[in-house]
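First up is the structure itself, then whatever we jot down about it.
Missing here: one protein chain of the complex. Every other protein chain is in place.
In order of appearance the chains are A, B, C and D, and numbering begins at 1 in each one.
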Amino acid sequence: MWNAIALFFHKLASPKHFYRISGRWIPWLGGITMMLLLSGLYLGLFVAPPDYQQGESYRIIFVHVPSAWMSLFVYVFMAVLSAIHLIWNIKLAEVMARSSAALGASFTFLALATGSLWGKPMWGAWWVWDARLTSELILLFLYLGYMALVSAIEDSRAAARAGGVLILVGVVNVPIIHYSVEWWNTLHQGPTVTKFDKPSIHISMLIPLMLMALAFQCYYFTVVLMRARVELLDRERRSAWVQELFLNSRVP
Amino acid sequence: MSGIFPVLQALNLECLRGESLLFEGLSFGVAAGEILQIEGMNGSGKTSLLRILAGLSLPSEGEVLWRGENIAERRATFFAETAYLGHHLGLKTELSVAENLSLALALKGMAPSSGSPALVQVGLADRADALVRTLSAGQRQRVALARMLASDALLWILDEPFTALDASGVALVKRLLEEHAARGGLAVLTSHQAVELRSGLSTLALA
Amino acid sequence: MSGIFPVLQALNLECLRGESLLFEGLSFGVAAGEILQIEGMNGSGKTSLLRILAGLSLPSEGEVLWRGENIAERRATFFAETAYLGHHLGLKTELSVAENLSLALALKGMAPSSGSPALVQVGLADRADALVRTLSAGQRQRVALARMLASDALLWILDEPFTALDASGVALVKRLLEEHAARGGLAVLTSHQAVELRSGLSTLALA
Amino acid sequence: MKLLLRAFVALLQRDLLLAFRHRGELVNPLLFFMIVVTLFPLGVNPEEALLRKIAPGVIWIAALLAGLFSLESMFRSDFDDGALEQIVLSPHPLPVLVLAKVLAHWLVSGLPMLLMAPLLALFLSMPAKAVWTLELTLLAGTPLLSLIGAIGVALTVGLRRGGVLLTLLVLPLYIPVLIFATNAVTAAGAGMPVAGQIYFLAALLALALTLAPLATAAALRISLG
Partner (left out) sequence: MKLLLRAFVALLQRDLLLAFRHRGELVNPLLFFMIVVTLFPLGVNPEEALLRKIAPGVIWIAALLAGLFSLESMFRSDFDDGALEQIVLSPHPLPVLVLAKVLAHWLVSGLPMLLMAPLLALFLSMPAKAVWTLELTLLAGTPLLSLIGAIGVALTVGLRRGGVLLTLLVLPLYIPVLIFATNAVTAAGAGMPVAGQIYFLAALLALALTLAPLATAAALRISLG
């Protein structure tokens, strides 16, 4: 059993197989994303009742919360990938990490933008110096720093390793940032959804929220695979399998 | 020390710089008492090769062995026995010649006093207390040579060691190389000038 | 252009660096069609002299005349006719070869297009769009030579122009010097290698 | 004249190109500016009333430091690689060439800050009527920072690690700019007239435009000599 899994990952880690397998996955992932997104939007925008306090404006939660969750997930995922890359020298992990950065930054930006759109009716200001908001802003800077560093280093191997070191240093800091900021000042909504025992959110809002969260997750994997495939082709352009691929395909 | 088996070995090295492949499948060995001159036109990849041999950069393929072990895995032993003299001399211009040498020795894990004989050899004994900033290009090159001598390394890696040296300096370097080889040392060097040594010189041409 | 009267004249130059007097009372002239090689051991003051001749630093005594006028007073005319190639090449590594050349031409007040024949001459025509950062030491030296050629200067001031060049590069520079002299140009250069030219070479030894 | 213009444009173009090539360089003085501004709510108490009060000072000090941080790039790398020698050896008047480099520095550092400042002012809840004045002071003030800074860099570029010394030389000269600018912005926030301060900044700018390139050119020759 373990051997089979190890073999699967070993195979997947080879660029050639990854390219082939991911090519098969992408259409399915894309389809699932569309379905989740449409049903989540429908349930969220048309079925879920307006909030008794916030009226309609709360519906921004269906974009805000998933993107905020993704912004954190992507960073941690990048750190895991970087560790894999640095320890076992698996190139594919680094390609995935690099392809994730721009997406993670976009999710972060989206969380910030939707949050501040929501903040205006809720708190009467686009921006307040609250803990969540501040740590999310710092997260954006961490993403931008990674992207700037990786694009500034010409040699792609050196860029990959330097980026990996930076992401790992950053991920050590993310909880520290989180708690320091949390502890320093809090205004933002406390845990509402993630209180497992008794979610303080109505089920008719929870379901579309979960659908949207899943949709965002699938969207991320779809796009990151697509980006990684392109990046991989570029990296491996001198290798036999890429040459072969383009010789055999019927170029219009 | 055996003079037959290569102490330094390059196995199947490949070097990619940007778009271009400088060399691939490059394998060679350097035995004790051997001086290897890397030859090649401007831009053929000599500097890139030396940096790989010195353990400063990684080849895109292949490995470098020192006494049969990959240098990336046995850094401490390899670095203890190697001296690298590259295009940038690595001297602090605001420190005196003697201070530069004693730091270099401490970094190589040696006693701090052994610098001065080397200074005598390169003909800078009277400038030991001068700041390197006040030295001319050739004098600095001599200081770097003194550092290499004092480090007592078995393997010398020299990128164009004759740069900026006057005639007496060039003769000095040639003599040092001959003595080093006679003691069983190894050297890999590049130079666009002809290096005529009495013995032990072999050459490797990069395409 | 008269080949008899010196176009460049050094009058009674003195150079003090820190505590030491490198030279004093140094006077000489360079006439059209003449190549002057400054000789001297490491640290004898060649670089210091060239920087004074180029107008980059001031001598502690004496003056440099160009067509009979002090260069510090007639900077524009002097600089327009002079090309200086020092130890630091002055190329921007993040710009391409062609961009470097066209900037240099604009700075010298010339048409931007005249760079490419010079590139052909130094053998880098096919690298015109490469970033200088990606060039090897010898290739960069060639770009600097191309800049000097393109600037159409009458006076060349070259500090060790053979640095990092391979055999074909050394031959190229010698040929360029000969052609420059034949056209009536002047050059002052230093080199630790013997410079054998067919004609026009004179030497000046610094103590 | 036409040749001089061509040299000016070529040098300007070169510096902008270099800034673009280092993709980082183009965006970064701006990012630095933003980060410093965001440090204040973090380091100081993030109450709105307090932030509003210190906002003009914070934004201007951040602009000043961001300009300062990027100053060294104006001549340092040209000095290190010998390109400055080639510029100084040009037959064109050096002050004009210096002006091209200063302009490039401003386009890369000052102008983006000018565009970004309103957003940051919003972050620190600055009143809207003060934002206009902030923009005016930045418009006159940031070129001043580049011009004055150039003199400092030119003087210290020959010294290795001149960076911190540079700060020491340049900051005292920046102080009048800072005082007048923040004064104007604070006054505007309180609804008072600000024409006096703006005229003063404009006059300083005119003065610096004529004198700073001369001083910078002289300092460069000394640094190389």
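The rule we apply is simple: a contact is a pair of C-beta atoms (placed from the backbone, for glycine too) under 8 Å apart; a residue touches a chain by one contact, two chains touch by 3 or more.
Only a predicted model underlies this, so the values are computations on that prediction, with no experimental measurement involved.
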item: Residue of B:22, B:41 or B:89 in touch with the missing chain, whole complex considered; value: B:89
item: Touching residue (missing chain; options A:144, A:212, A:225 or A:242); value: A:144
item: Residue, one of B:6, B:33 or B:55, that touches the chain absent here; value: B:55
item: Contact with the hidden chain (one of D:182, D:197 or D:216); value: D:182
item: Where the missing chain touches chain A, by residue; value: 138, 141-142, 144-145, 148-149, 152-153, 155, 157-158, 161-162, 165-166, 168-170, 172-173, 176-177, 180-181, 184
item: Hidden partner interface residues of chain D, rising order; value: 22, 24-25, 28-29, 31-32, 35-36, 39-40, 42-45, 50, 53-54, 56-58, 60-61, 64-65, 69-70, 72-73, 77, 80, 159-165, 167-168, 171-172, 175, 178-179, 182, 186
item: Positions on chain B contacted by the hidden chain, ascending; value: 54-58, 75-80, 82, 84, 86-95, 99, 102-104, 106-109, 112
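Definition applied: only the chains that are shown with their structure count from here on.
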item: Chain centre separation in whole Å, for chain C relative to chain A (CA means); value: 57
item: Centroid distance [mean C-alpha coordinates] between chain D and chain B, Å; value: 46
item: Touching two or more other chains - residue numbers and ranges from chain B; value: 18
item: Residues within chain D bordering two or more other chains; value: 22
